[in-house]
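Every protein chain but one is kept in place in this view of the complex.
Per-chain residue numbering starts at 1, and chain names A and B are given in the order in which the chains are listed.
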Amino acid sequence: MSRETLFNAALLLGLLLVPIWALLTDEPFTITLATRAVILALAAAGLNIALGIGGLVSLGHAVFFGIGGYAMGILAHHAQGFTPLMEWPFVIEGTKSMPVIWLLAIVVSALAALVIGLLSLRTTGAYFIMITLAFGQMFYYFAISWSAYGGEDGMSIYVRNDFPGLNTLAPIQFYGLCLALLVVVLVFSARLRRAPFGLSLNAARQVPARLEAVGLDPMRLKLVAFVISGAITGLAGALFADLNRFVSPTMFSWQFSGEIMVLVILGGVGRLFGPVAGAVTFVALEHVLGGLTEFWHIYLGLILLGVVLFARGGITGLIAGREASHD
Amino acid sequence: MKKLMLATAAAALATSGALADVKVGMITTLSGGGASLGIDTRDGFMLAIEAAGRDDVEVVIEDDQRKPDIAVQLADKMIQSEKVDVLTGIVWSNLAMAVVPAATAQGLFYLSTNAAPAQLAGKGCNANYFAVSYQNDNLHEGAGAYAANEGFKNTFILAPNYPAGHDSLTGFKRYYGGELAGEVYTKLGQTDYAAEIAQIRASGADSVFFFLPGGMGISFLKQYADSGVDLPVVGPAFSFDQGILQAVGEAALGVKNSSTWSKDLDNAANATFVADFQQKYDRLPSIYAAQGYDTANLLLSAIDKADVNDDAAFAEALKAADFASVRGAFSFAANNHPIQNVYVREVIKEGDIYTNKIVGTALENHANAYVDDCKM
Partner (left out) sequence: MSTILIIEQMLNGLQSGVMLFLMAAGLTLIFGVMGLINLAHGSLYMVGAFAAAAVAGLTGSFVLALMAALVAAALAGAVIEILVIRRLYDSDHLDQVLATFALILIFSEGTRWVFGSFPLFLDIPDALSGPVTLPGGIEYPLYRLALIVAGLLVGVGLWVLIERTRLGIQIRAGENDREMIAALGVDISKLYTLVFALGAALAGLAGALVGAIQSVQVGMGEPVLILAFVVIVIGGIGSIKGAFIGALLVGLTDTLVGIFLPELLKLFMDAAPATSAGSAIASMSIYILMSLVLIWRPSGLFGARA
């Protein structure tokens, strides 16, 4: 086993042990904190597909996170108010069922990613970064002025949504659900990399000309990657909204897009478990530093700088070595 | 930031030894752009707690960074791990909407030091939720009443395009009644108001009402003063607060604003508060500090009367509002929001410091428009 595989296994084991640790130390909040880390890892795992495999530096992934959040918020808002979502041409009711909400979050963010991708992928490099940022800002300002769903105040959902057979309000059960989804997405990502699609996508990033020579359209490959990436981040958004029982336009903010990107880079771009390592570290830093000083952002900034300047390949790179294979 | 502050004193046991200790969680904004409001809230609150000098109240303070998701997370932490009995401290309405319903649903008490959105005053009211500050519309209603009293006939009104902005203009219109020369929603966080000021100039208005909290208000006032438009301006206290007046400077001089508190309000509690605050922190208190101070004193008064674990009794003790408010006469309406005066203040200069003085009362013993919607 390579060092990276060992590190990944240790990380996963650590996440599995969190509930036990929380019970032993009588700190139930640790589970909530870990749930946040797992959901952020899921969002970053989505971005990692576009960024790590496809080389698409999107500074607008908060769009999909926000869409996922609002999918949950809008459906649950109508369900808790017993008002139909739509009456014409046919009646659609709100719902509090997580699987339905997830499905909608995934479908709508995939559609948004398709449209944004079609328009943005015409550009490259810094232009791509900025146009994705611009789409993020559009959604952000739209959400702020969308008064039907709370505008800047956002929406509170009083009770967490339901999952058949589980009591989602129990922190451990909700945590388990999120962790299971993360594992599913990681398995999916791992298979995607080895599949012909992943290999061609990697080639599209590194040697686009060769790809065209064998008759593959790099643009189409990138678009598919962007859509998958957006859909996963959208799912994470729906979960994040359920964790907080609250959605608001800040889910669309450019700072949040930046944060998701920070998670990926912190963990190690393109590494399968990079997003997980990044999210766990980030949440832990936020929690520990925040407890030490009011000016903790300075220290967070210094640590991030340290990672960029001295630990290329992120935490995974630091621990598992830079030359490890991309498995 | 996390701090455990234990108020220490020997007298505490003698007065209230039988009742349970109370743990208070304060979630407020201590870093980033809006930090000055949270810092004042915290300092006002802690001033009262420390002055009481008792060891049966413990306060845990955390920074929400003005982010709703962080606020929710902190509330979860305080409920699950710290096991607090009472939450307080949130400055912003959108953060309050994220935290308060869930907290009260879990049986906690929430005492608002500032934000009090309409949703929580009407249908969403709760026996465990008390707004010690005001109802969000109150200051705007006060400004509207002032405009009506002054005989303004054709006012130009503006606010940012977000829920609190819409509520503001609605609140103003509720008591104003005259014609509107214009009604404009600006972009949230906008810093340049040249375009709006040109509209005001062209509109033929006889006065201006604006609600632009924080940095937005500073920018507007500076630009307005320099534009040569000299119509009378009125606004709620948020843009004329002690914390930001120095940054506005001369541009604010003479402007009228509506407030439920002012440092020159003539009552014993206020005199003590202003003197103690200045001595301890070496600056003048703001309305946020005053509201924090009142919230702490209300809480202390209830702790003396009832056990925090007995929800009904503790709610009743809070509702009695048996404390000396720095705002003078103070009681709760049926929906747990204050009945109090809304004053009109004018910005003046005392030595080198810009501050406010009371010049009149806009609304006396004023409650709010949502009392009848609240079914508790």
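In this text, contacts are C-beta pairs under 8 Å (C-beta built on N, C-alpha and C of every residue); 3 or more make two chains touch, one makes a residue touch a chain.
What you see is a predicted model; the values in this text were computed from it and never measured.
For the options B:23, B:174, B:201 or B:280, the residue in contact with the chain missing from this view is B:201. Of the listed positions B:154, B:246 or B:301, the one in contact with the omitted chain in the full complex is B:246.
Touching the omitted chain from chain A are residues 51, 57, 59, 119-120, 122-127, 129-131, 133-135, 137-138, 141-142, 144-147, 254, 258, 261-262, 265, 269, 295-298, 300-305, 307-309, 312.
For chain B, the residues touching the chain absent from view are 31-33, 35-36, 39, 161, 166, 183-189, 191-192, 194-195, 198-199, 201-202, 214-216, 218-219, 222-223, 226-228, 243-244, 246-250.
In this section, only the chains that are shown with their structure count from here on.
Between chain A and chain B the centroid-to-centroid distance comes to 36 Å (mean Cα coordinates, whole Å). By the touch rule above, chain A contacts chain B in their complex via residues 27-29, 32-33, 36, 141, 144-145, 147, 150-154, 156, 158, 171, 240, 244-246, 248, 250-251, 290-291, 293-297. Residues 1-2, 30-32, 62-63, 67-69, 72-73, 76-77, 80-81, 93-94, 97-98, 101-102, 105, 117, 161-164, 166, 187-188 of chain B touch chain A in their complex.
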